[in-house]
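Missing here: one protein chain of the complex. Every other protein chain is in place.
Take a look at chain A:
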Amino acid sequence: MVGLSEGEQEFIKGGIAQDLRSDGRKRYTYRPIYVETGVIPQANGSARVRMGSTDVIASVKAELGRPSAMQPDKGKVAIFVDCSPTAEPTFEGRGGEELSAELSSALQHCLLGGKSGAGAGIDLSSLVVVEGKVCWDLYIDGLVISSDGNLLDALGAAIKAALSNTGIPSVHVAAEAASDEQPEVDISDEEFLQFDTSGVPVITTLTKVGKHYIVDATLEEESQMSSAVSISINRQGHICGMIKRGGVGLDPSVILDMISVANFVSRQLMDKLDSEIAAADADEDES
């Protein structure tokens, strides 16, 4: 990205202070969001989300596997993000690794809950086939095609849309097998169960620039941030995960204020996303 001059930096900061950003938005307004589902037919579910110039794709692949010994009644989900060099030439080779790792771990944090599986936004118990023996492993892959800020929110939205598009094949388990043998399973090509995404949270990132917070920062605005807090909130208004980035310390009262703002903003994002996903699914059914 080309560096910003002093004048440009002041312009961005001043605009945010006056609730009039460089592209005319207010502080809590998102850029136009476009959602397309089913963009990768070979995956079990996929979606592409565009927020302004930020363009990301998420795909979900499901494979049968063994549940972990500690949680025999839950399936497993792994989230990986790849930053494509098409978004930024510096992402070539190992360049994008740091950002990819940061985004992957942030998404895992926000969507998957703690090590015990508690508080996961994605309901892992719906992925189990035979308790203790066979479960579905979901591999969620995010790909950043074009980056203009707010990657985490876009990826979170894409994952939610991809999961709503995901069809898990129904599995018929053969009759009683011995307790330590793997039961025979027959994966159906015809029947699919739609994954239930009503509990999946959305991620809202609040970027603090000067004394104010903004939502859906562009790359230029992010360069002026002092810190950013990303909060994942589900439909019930419960917080599923929270991450603070940036070196500048924040007073706890500021964090509480940011949480209440995020609660308000995420409701709008959730409604917008649900309507876009429904429209995208309807388009896909028609075509």
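Rule of thumb we're sticking to: a contact is a pair of C-beta atoms (placed from the backbone, for glycine too) under 8 Å apart; a residue touches a chain by one contact, two chains touch by 3 or more; residues count from 1.
The criterion applied here is as follows: contacts and distances are computed from a predicted model.
Per the UniProt record, the absent chain's protein name among "Exosome complex component rrp41", "Guanine nucleotide-binding protein subunit beta", "Mediator of RNA polymerase II transcription subunit 27" or "Glucosidase II subunit alpha" is "Exosome complex component rrp41". Within the complete assembly, A:Pro85 is the residue of A:Gly14, A:Pro85 or A:Gly237 that touches the hidden chain. Considering A:Asp55, A:Asp153, A:Glu221 or A:Asp281, the position touching the chain not shown turns out to be A:Asp55 (whole complex).
The chain omitted from view is touched by exactly one of A:Ser22, A:Ser146 or A:Asn234, namely A:Ser146. Along chain A, the points of touch with the absent chain fall at residues 1, 39-42, 53, 55, 57, 84-89, 92-94, 143, 145-148.
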